[in-house]
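Sharing a structure below in structure tokens format, with a few things to ask.
Missing here: one protein chain of the complex. Every other protein chain is in place.
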Amino acid sequence: MSARYLGQRLLQAIVTIAAIVLLNFLLFRLMPGSPERILLRNPNLSQQVVEATRARWGLDKPLIPDQLVSYIGSTLEGDLGYSFKFRGQPVTSVIADRVGPTLLLVGLGELISVFVGIAIGAYAGWRRGGVVDRVGSGVSLVLYSMPYFVIGMPLIVIFAAGLGWFPTSGMTSVGGGDRPFPDNIIDLARHLALPLATVSLGLIGQYSILMRSAIIETRSEDYITTARAKGLRDGRVLRAHAFPNAMLPMVTLIAINLGYVIGGAITAEIVFSWPGLGTLTVTALQSRDYPVLQGIFLLVAVSVVLANLAADIIYGLLDPRVRR
Amino acid sequence: MSAARASGAPVSGAPVSGAGKAGRWRLRAAQLRAFAARYAGRADGMLGLVVLVFFGILALAPELFVGPLETATRASAHAFDAPSAQHLLGADDLGRDILNRTVHGARISMTIGLMATVITLVFGVVLGLVAGYSGGLVDNLLMRIADFFLVLPTFVLALILAPVLIEVVGADAEVMGIRATLLVIIVVIGITSWAATARIIRSQTLSLKERMFVDRARVVGVGPGRIILRHILPNVMNLIVANAVLTFASAVLTETTLSFIGLGDPFQPSWGQILNGAQDSGAAGLGAWWVIAPPAVSVVLVILAFTLMGNALDDLLNPKSRVRR
Amino acid sequence: MTAEIRGRRQWPLPKQADPAAPLLRVNNLQTHFQLGRGWVKAVDGVSFGLDDGEALGLVGESGCGKTTTALSLVRLLPSNGRIRGGSVELFGIDLVPKTDRQLDRYRWREISIVFQGAMNALNPVVQVRRQIAEPVQYRLNQSESASLKRADELLDMVGIPSRRLGAYPHELSGGMRQRAMIAMALACDPAIVIGDEPTTALDAMVQAQILVLLEQLRRDLGLSLILITHDLSVVAETCDRVLVMYAGRVAEEGPVSRVFTEPRHPYTRKLLGAFPNIRSDRRTLETIPGEPPDLVNPPAGCRFAPRCAQAMPVCAGTLPPEVSFDDGVRVACHLFGTTA
Partner (left out) sequence: MRTSRRATAARLITMLSLGALVLGPAALPVAATDPVLLTVGTTQDFDSANPYQSALVSSYEAFQLTYDLLVGFGADAEPAPAFADSWVRSADKVTFHIRSGMQWSNGAPATSADACFSWQLAIDAHAADDTIGLGYLDQNLTDAGVTKVECPDAQTMIAYTTDQSDRIFQIYLPILPKNIWGSYDYKTIADQSFSAPLVGTGPYTLAEWKTGQYMRFVRNPHYWGPKGFEDEVVLQIFSSTDTMVQALRSGDLDYARGVNAAQFGSLKTQPGMVAVVGGSNGWTQLAFNTYGTGTGKTIKGGGPSTKALLDPAFRDALGYAIDKPLLLDRVLGGYGDIGTTIVPPIIGQYHVEPTTPRTFSIDLAKQKLDAAGYPLDAKGKRLDKEGKPIVLRLVMPDSDENYAKAAEFVKDWYGQLGVDVQTGIYDSGTLTDMLLPPEAGGKGNLAKYDIELWAWAGNPDPNTLMAIFRCDQIGNMSDSNYCNPAYDAMFDEESKLSGDARKAVVAKMQNLIYDEAVYDILYYDANLDVYRTDRFGGWSNMPANGQPLFSYGTRNYTLLTDATAVPTPGPTATAGPSGAATPVPSSAPSASPAPGSSGDGGGSTGIIFVVVFAVVAVAGVALVLRKRSTPGEDEE
């Protein structure tokens, strides 16, 4: 990969992030309602107190330039202010608490579904019209059409409420995570099972559909005929020739998809009370916790940009044609 | 390929605008018939169409099938009544008939989907055409903006935009019988999904621009607006149609999700809103699956139907159909 | 000749091979494609043979079934294609009843193919030398390093400079890619190389170079070659014998020298007649009036009859039998039916 290609992508990412930071600032200043009023829906407040609160939160200064300048400055320092809802806690720590669970859920979900979805999609596309294709693609299309929470709700009804195999919600058993070693992992795994299944199922549907069509497209390429003519085993043709080429569009799609995945994960988290960014987003939204919302938006948007950057780089590594 | 040849449809990119007006219409009608025949050959597309027509009919006249919308005051059953002869799909926590609400939900969900699609298309098509046709700086700028929107986590953005927009329009405003809360959802979906459409339209416009008939028109001195309207737009119409159907599917999905999270409007219950109510009232835990299943199944069926139709149309209409979300 | 060439093989013959049998014998091959409205009889009763070290040209209009015939040898057909009759005997082994798995033994090791348009026929994300090494490694069970070494030798043999060894397909010129394709076809030291219009996409200069290379390799390695082409001049230069196909059937077959100087089938004559200068543009082929028949429901009699200036009443109703002449030419035409 050439330095120019890399530099170009990097520059693009930086410009996008800058735009996101600006948009983030503007969006939240446009939001209705005044936070101090919501928080101070309190019988005995005097006007002075309200003013003092505004001053404390910097809401009394003019939007531009004061609030903007201080916003950009503190954002660069990683200081996103203090949560309105979780009082006394910096936004970064509130968010940091929730990043882990979401990363665990979405990361594992992505991992599983990338493997499973791509495997199913590749096989279905490769053996188009076969049993795997018919069943797999049927299931995938249905899953693809299901909002995450529609996948999650029946899972709860069946496996948690009905059969009692898994807990209904949360990330750890009530009482927290200070169990001895293997127990805490098992406990986590049992809690993770259903939300993970939800996120994975939703993604498997998407990825297998995408991979199937990518493989079908690739399958009709001449170099596949060449590989067949070489008398290579079918599996080898798929693995060594069809698959790497079909993966090229997938890399980009998976990265672009990340934004949607996070959106979907929000609903999955709500259904399962998973203490991640999704539930935090909703809590923050309900209590108009602007700083936290701002932080989440920034985090998610920047992650997506970085994921896209990573995808570009991976693409460059996978496809020799971009290297020049 | 052979089918295309047999049907006599013009080989790709023939100038539709070459013939006189009447001729053009005749040509259109013939194309349409040929297209309908090809579409009818697609089992998946037809299945989608049947499902869609079913829900479309429900959406057009819900009163005809289940009477007026059951509200808290008009509830005809008792809380969480199980399905019975009187209430085929049971009742929710307020004793409202689920069948009634699901059928009415069809109207609301699909109206939102439709309006969101229209907004998406108007933005996407106009900006795509302009970018593709003007090229240069305008194109560059518009596409950078589109890239930006493509990268943005649209869902989180939608969550944030919704309350901002509600402030702008006011929660008690109504347009065409759609309440402000829902209008906001519509606009939010539009704002966050136009970019993909714009990209597709732009790339097709770019290639059309280089075609002979556009050149010819330009040489004759036809203005850019007219060229876009008369020469390019008709030729990207097929793309727009295929894209519209897929956009509709994702609009319904987004609407359902936003409503589920609580951004919907309880006075105009879409399927997502009904599911939100089910979640709030703990229907799943109470074993009241009948509150969840009908709206959930409806959502899935409609999205599935649109996806199937969209894929079929895309295969048939998009000259370079390729992998996409 | 036979023994000499087979003796040069680095790799043993297939176990079931009959050492005395001719290299390739195709009998009454019928390859059809299933379409919604029926079976397309793309190849419908084609027979021919190929001897060791021989070069056979397959010519005819596009769609006449010459590529399908060649690909049917190792059954490289689209999923809707079936060999519905006939036999393909390689070293006396009939390949038609073999399963795909069994057939893999013969693909590339015995019959390899140089495809048209190497840009698409080469995998864009894999280094060319690895693509060449691949059949050596996986088909001949050589180590990776030995395979790569072999690939480098082959690339050297076809005249690709060693500094381009690590190149990806897109980094090579069209001619280079075609050379690489040829190197790849030679990787397993096959008995037969099929060239499927190997020079079509190239400009005239490079075309000539590639043909010279092929000819040279054939001599040096004792290859047997099946060359599919529109271009009669290529056949004239490269091949020993020529097989003229029309609408899925053999029109005429024989030594190049005989067929080109004394074409017997009206179609061959048209073909050559429409070819005033042997070096002329191949597009002139299409100037024969009329269109090839619909192969789903081909005419009952001679398939060329509707376009044939010399058509007789019998042509429309009866399939012309193939008639062999003493000079090694075989013709399927009612004009010669009586002499048989």
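Just so it is clear, A, B and C label the chains in written order, and each chain counts residues from 1 on its own.
Assume a contact is a pair of C-beta atoms (placed from the backbone, for glycine too) under 8 Å apart; a residue touches a chain by one contact, two chains touch by 3 or more.
Computed from a predicted model, the values in this text were never measured in an experiment.
Engineer: Taking the full complex into account, find the residue in A:12, A:70 or A:173 that is in contact with the omitted chain.
Structural biologist: A:173
Engineer: Just name the one of B:62, B:190 or B:262 that touches the chain not displayed here.
Structural biologist: B:262
Engineer: Check each of A:27, A:68, A:104 or A:193 against the chain that is not shown and name the one that touches it.
Structural biologist: Here the residue in touch with the unshown chain is A:193.
Engineer: Touching the absent chain in the whole complex: find that residue among B:60, B:82, B:122 or B:175.
Structural biologist: Only one of B:60, B:82, B:122 or B:175 touches the chain omitted from view, namely B:82.
Engineer: What residues on chain A make contact with the chain left out of this view?
Structural biologist: Residues touching the hidden chain, for chain A, are 31-35, 37-49, 52, 56, 82, 85-90, 94, 97-98, 112, 115, 128-129, 133-135, 137-139, 141-142, 154, 156-158, 160-162, 164-176, 178-180, 183, 185-187, 189-190, 192-193, 220, 239-240, 244, 269-273, 275, 279-280, 282-283, 286, 288, 318.
Engineer: State which residues belonging to chain B touch the missing partner chain.
Structural biologist: Its contact residues with the unshown chain are 1-2, 42-44, 47, 71-75, 79-80, 82, 93-95, 163, 166-167, 170-172, 180-181, 262, 265-267, 277, 279-290, 292-293, 297, 300-301, 304, 308.
Basically, only the chains that are shown with their structure count from here on.
Engineer: How many angstrom lie between the CA centroids of chain A and chain B, rounded to a whole number?
Structural biologist: 24
Engineer: Can you check how far apart chain A and chain C are, centre to centre, with Cα atoms defining each centre and the answer in Å?
Structural biologist: It comes to 53 Å between the two C-alpha centres.
Engineer: Would you mind writing out the residues of chain A in touch with chain B in their complex?
Structural biologist: 12, 16, 19-20, 27-28, 30-33, 141-142, 144-150, 153-154, 156-157, 161, 168, 206, 210, 213-214, 217, 249, 253, 256-260, 262-264, 266-267, 270-271, 281-282, 285-286, 288, 293, 296-297, 300-301, 304-305, 308
Engineer: Within the complex, which stretch of chain B touches chain A?
Structural biologist: Residues 147-148, 150-157, 159-161, 163-164, 166-167, 249, 253, 256-257, 260-262, 272, 275, 278-279, 284-285, 287, 289, 292, 296, 299-301, 303-304, 307-308, 322-325.
Engineer: So in the complex, which bits of chain C are touching chain A?
Structural biologist: For this pair, the touching residues of chain C are 74, 76, 79, 100, 103-109, 112-113, 115, 117, 120-127, 134-135, 138-139, 168, 170-171, 184.
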